[in-house]
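A single protein chain has been removed from this complex, and every other one stays in its place.
Then we have chain A:
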């Protein structure tokens, strides 16, 4: 799958490690391959350099020039009203989604089971009975294969 979330100026990211864990911030400038200058005036993240590895990129991008001031970032952040999604366990939207999914699954399962029961007899006939195989020692299996039998059957199951 091609990469659609890129480290770029304006990308909103979630801080996964470090002192600012759990907060959202915005990439304002890229320092080098491993670090970015990050700012989150509305989310209590002071302007600082963070390692890219400590960030999880989100799908949101704000549009501003690299190195934009905190004031600009704050204005754009507030106007887009970015907030964390699905973090609140009693989030109403998530609850609705879960309920809808449950209802759907219930209907599907009910129908499936009904059909299964109807065809239970036919199903039984079609299914091959598979029994677990009896354990036979390897030496015995070889002996059986080549029809080699030891002097006495008692000595058959060696090892």
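The rule is short, and it goes like this: a residue touches a chain if its C-beta (ideal position, glycine included) is under 8 Å from a C-beta of that chain, and two chains touch if they have at least 3 such contacts; residues count from 1.
Just so we're on the same page, contacts and distances are computed from a predicted model.
Chemist: UniProt names the one chain left off this complex as which of "60S ribosomal protein L18a", "Immediate early response gene 2 protein", "Complex I intermediate-associated protein 30, mitochondrial" or "ApoA-I-binding protein 2"?
Modeler: Checked against "60S ribosomal protein L18a", "Immediate early response gene 2 protein", "Complex I intermediate-associated protein 30, mitochondrial" or "ApoA-I-binding protein 2": the hidden chain maps to "60S ribosomal protein L18a".
Chemist: In the whole complex, not just what's shown, which of A:8, A:102 or A:119 touches the removed chain?
Modeler: Touching the chain that is not displayed is residue A:8.
Chemist: Any idea which of A:52, A:76 or A:143 touches the chain not displayed?
Modeler: Considering the complete complex, A:52 is the one touching the chain left out.
Chemist: Of the residues in chain A, which ones touch the absent chain?
Modeler: Chain A touches the chain not shown through residues 3, 5-9, 17, 29-32, 37, 47-49, 52-53, 55-57, 65-67.
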